[in-house]
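For reference, the structure is listed below as structure tokens.
Every protein chain of the complex appears in place save one, which is left out.
For reference, chains read A, B and C in written order, and residue numbers begin at 1 within each chain.
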Amino acid sequence: MMTVFNIILYSLFAILVGLIFLGIGRKVAARVHLRYGPPFYQSIIDVIKLMSRESITHNFVMDLGMVMALTGLIGTMLYIPIAGHIAFESNTNIIVIMYLMAIGHLGMAMAVSASGNPYANIGVSRALTMMLGYEVPFFTVMLGLIIYNQSSSVMVINLAQAGSIWNWNIWQMPIGFIAAEMALQAMMGEKPFDAMIAPAEIASGPMVELSGRYLGLGFLTKAVGVFVETALIVNFFFGGGTSVITFVIKQLEVFLIAVIFDNIFPRYKIEQAVKFLWIFPMGLAVIQLILLAI
Amino acid sequence: MNRITVETLLQDLASRGLNGEKISEQQIKVFASKDNFVNHLHYLQTIGFEHLANINGVDYIAENEFEVVYQVYSYEHKIHIVFKVRIPREKPVILTVVTLWEQAQFYEQEVHEFYGIYFEGNKDLSHLFLENWNDLPPLRKDFNTEEFSEKLFGSKRHGGGK
Amino acid sequence: MFNINSLEQQDNQDKLWDKVINYFRKRSLWMLHYCTGCGAMELPPVMTSRWDMERFGIGPMATPRQADILLITGYSSVRTMKRIIRTYEQMPEPKWVLAFGSCTVNGGMYWDSYNVINNLGEYIPVDITIAGCMPRPEAILDSMLKLMDMIQAGEAKAFRKYKENYAYYKANQDRLFMERGPVLESAALRYVHEETEGGEA
Partner (left out) sequence: MNFNSYSLTKIAKEDKDTTYDLFFGPNHPGMHGNFGYVLDMVGTEINSVRPNAGQLHRGFEKLMEQRGWVQNLTLVPRICVMDPDPNEVAYCMSVERIMGVEIPERAKYLRTITLEMSRLTAYLLAIGGFGGTLGHYTPTHWSTADRDLIMDMFEWLTGGRVYHIYNIPGGVRSDAPEGFFDKLLEVMDALEARLPDYDSILFENPIVHKRLKGLGYVSKEDARKTGLSGPNLRASGNAYDVRKDVPYAAYPYLDFEIITQEGGDALTRALQIRLEYEQTINLIRQAVKKIPEGDVRLNLGLLGNLKVQAGEAYEKVESSKGEFGYYIVSDGGTKPYRVSVRGPSLPAGFLWAQKHLPTMKIDDVAAWMGSLSICPPDFDK
């Protein structure tokens, strides 16, 4: 019973924090554009509005896919420690996280292919291609972390960095951190790696056919995704957090760096993006791995 | 190639049997017959008039003739030629110039759509702009646009006032 | 023609829930990124730094499925009208239509054109019309704020009008799009060319 309660609490927390992050991101982007921007709670309003709208479904697979995308990411989130709190304790949770994170995209792919819109299909094939691009360097960095800490538990990596700021992995493996940051940019779908959304090319890609509740679920997936991805970086490189507040502040910093980069670059084409990801972050990750091995 | 002036160009064209008139220092108009105008345009193209700016029609309903006007310009000589060809209104058929300029394809489609002039040799004269159009080509003088709008869209002069 | 009474009855049924949800609806208006005419030229200033409509939660959206507002930015030709109707019918409810400029009221300066419809309201229901050619950015922003007030008060119900009077709208639409004969008698003067042999020059 307690676990069920925990799961609901964790998911609500992740969704709320993710949505507020998205709102703050929009606000920061607006400042870069020299304008005021929406209030920070705008994303929450958007989602509530979307949930109240008429929703057009194409078939059962579309409903299932959208729910699968959201639950996949929420499932991932449950294995990630937030300032020492964790829903499911596990010794090898990096492996589980690696698997579960793909489910979000696969669910989206299922839902979107079911709609049959060619723009959506192009978008989803781009999203999956992009996944190939960023997962390889990101998991290589993770491999480095596992070797360095002799453990594949996020909690252990987290605790190893406790004590002082200088224990953080960002100082221990700076090259790996840069590689992970680049991969993170692609993971969150921020520019220059947002080829899967690309409104000017494929009219917002996977979201073309989504209306009302489905788009709302898409937003929630995005919000949880942001939470999960920033939480991973904070756990791996910034020493987790002593309290939930500091943890979330660190997450926000990681997210805002991504937002700033998002606003100073145009987007790569998908093949250019994958090429970039397989050369630069991958190269850096391998260099880091070699340095650790020596 | 020597720079041609308006006067020498008019003389040159007169020797080839084309009447012309000067409009300004850098612009002339030329009248050609529908039988051999393509040759003349080809000649003009070879002496440097390589820019086809537009093809448009004019409906001279009083004289019962259409006129097809080719706007040709030379980057070298800096002269613009308004090249005019008259065709009868009952049988508005003229040769195409797609072989000389590729973009003529679309100008001819446009003139066909708006005047009903047929360009012999042009393979695709489908409508570019109008859909579900069964009336006279709209730019002909005997097409009454106000009456059309009134019947189909219910428009009223002065917005229905007065 | 429009059955106002039944609309009001429907409104009274779910008032409380609507009041709450209307707040969220008015604070998050997504408009469709479709420029049907030249009035769209004043949208970039409204969307970007100078007037910044995102302050009010208004933003452009890529597809009709995602959008709440359809902006008819100026005159619409017959071909555009077809696409507007398709777009409008794809949008999920609740949806609103803003019509820009004089051309959408009575054709404006294109009143006697053979390809521009005169009164947009005959083909789809319009919530707000903004006068002017083209409307200034302030007018656009003001109309958005007015629409927000109308949504909060539950007055912006034109999309229901479309359902209840579908026959009326459909008849008007069909007049334009159904296969039809010539509108004017002068069409008999048309010349039809028969390809002569050796047509190639």
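By our rule, contacts are C-beta pairs under 8 Å (C-beta built on N, C-alpha and C of every residue); 3 or more make two chains touch, one makes a residue touch a chain.
These numbers come from a predicted model, not from an experiment.
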Output for the hidden chain's shown neighbours is A, B, C
Missing-chain contact among A:Ser151, A:Thr246 or A:Asn263 belongs to A:Asn263
Of the candidates B:Ser33, B:Asn64 or B:Gln103, the residue in contact with the absent chain is B:Gln103
Touch assignment to the omitted chain, from A:Ile8, A:Ile147, A:Ala200 or A:Ile249, lands on A:Ala200
Note that chain C touches the absent chain at residues 32-38, 40-42, 44-45, 47-50, 60, 62-64, 75, 77, 79-80, 83, 87, 109-110, 112-116, 133-134, 136
Against the hidden chain, chain B presents residues 23-24, 26-27, 29, 50-54, 56, 58-59, 69, 71, 75, 78, 80, 82, 101-103, 105-107, 114, 127-131, 138-139, 143, 145-146
Missing-chain contacts on chain A, rising order, are 32-35, 118-119, 122, 125, 191-192, 194-195, 198-204, 263-272, 275, 278
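Going forward, only the chains that are shown with their structure count from here on.
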More Cb-Cb contact pairs, comparing A-C against B-C, go to B-C
Averaging C-alpha coordinates per chain, one finds the centres of chain A and chain B separated by a number of Å equal to 60
Per the touch rule above, chain A residues touching chain C in the complex are 26, 30, 33-39, 42, 45-46, 48-49, 52-56, 199, 203-204, 207-212, 215
Chain C residues touching chain A in their complex are 21, 24-25, 27-28, 33, 48-49, 52, 54-57, 61-63, 65-66, 68, 92-94
Within their complex, chain C touches chain B through residues 78-79, 82, 106-107, 111-119, 122, 175-177, 179-184, 186-187, 189-191, 193, 196, 199-201
